[in-house]
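Starting off with a structure, shown below.
Here the complex is missing a single protein chain, while all its other protein chains stay put.
Here is chain A:
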Amino acid sequence: MNPSPPVIDVTGLTKVFGHKTVVDHLDMQVGRGEIYGFLGPNGSGKTTFIRMLCGLLRPDDGQGTCLGFDVRTQAELIKPHVGYMSQKFSLYDDMTVRENLDFISRMYGVANRSAAIDRTIGRMNLGRFRDQLAGTLSGGWKQRLALSACMIHEPQLLLLDEPTAGVDPMARRDFWDEVHKLAGEGITALISTHYMDEAERCHRLAYIAYGHLLATGTVAQVVAAEGLVTYEIAGPQLYGLIDRLRGLPGVEQVVAFGITLHVSGREADVLAHSLAPYAAPPLTLRQIPSNLEEVFISLMRKAVT
């Protein structure tokens, strides 16, 4: 059997606001059932890119399809099958949880509306808040409501823009369990996030900075591609050491990590040479695998310089 065509397949997607190119010729292919992480510093164009995929913004250049429909001309056909959760809560504050869900499900023409709403409310544990105004919900519950709203019409593609920002770890875990369950049913998800642990729960990810795609692939591929070498230094009075280490040749990042320091650089030999003096007691030095955060920071630094 042929692999099913990609759910998102765009090339050269570009958006210009005024004189500023916010998304600069971005390509992306996401397959069915995939959970695709979308990372990058604030203002790098994630939201803008997601909005172009679902017809909320018109691309200035580039083409491609989303769910098989042209992103430039067939937004009307894409919209019914997409569940989009905006970065900022955009349901009606002055309507109750139930009223909001009812409005959204009418907009999508959901069959058996009442049952669908009850099911969603039940699954998301929103029962207690059913008749509470959405504006009075706390952050985490608002996220849950927004997530319910974007799934009530059983979309094939979820576009979630920082869905877990400001949500407690427990709720985040529930959320990710839910996403994985949906992926198992063949639903595709593109999720932007700033959390590294969430990035690691994605099948694949893309890292963008200032509108440019800097890395794509599985977590392991992204880490390997950057070729970053990281050492861990442990011992007493490490804080005094940070500034001194930062000036050394080959050292690109020094990060305090609990009671240790992580020192990374791309030139393995130079770095090893610079750090050799810090292997003596009371300090200990050992090489460790680079983590995603170090890789992303390294990517971002490169993008700036």
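Keep this in mind: a residue touches a chain if its C-beta (ideal position, glycine included) is under 8 Å from a C-beta of that chain, and two chains touch if they have at least 3 such contacts; residues count from 1.
As a convention for this text, contacts and distances are computed from a predicted model.
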(request) Write down which listed name, "Pyruvate dehydrogenase E1 component alpha subunit", "ABC transporter permease", "NADH-quinone oxidoreductase subunit H" or "Aspartyl/glutamyl-tRNA(Asn/Gln) amidotransferase subunit C", is the UniProt protein name of the chain that is not shown. (result) "ABC transporter permease"
(message) One chain is left out of this view; which of A:94, A:168, A:197 or A:269 touches it in the full complex?
(response) A:94
(message) For a quick check of understanding: of A:10, A:28 or A:82, which residue touches the chain that isn't displayed?
(response) A:82
(request) Over the whole complex, note the residues of chain A touching the chain we left out. (result) 17, 51, 54-58, 69, 73-77, 79-80, 82, 84, 86, 88-95, 99, 102-104, 106-109, 133, 149
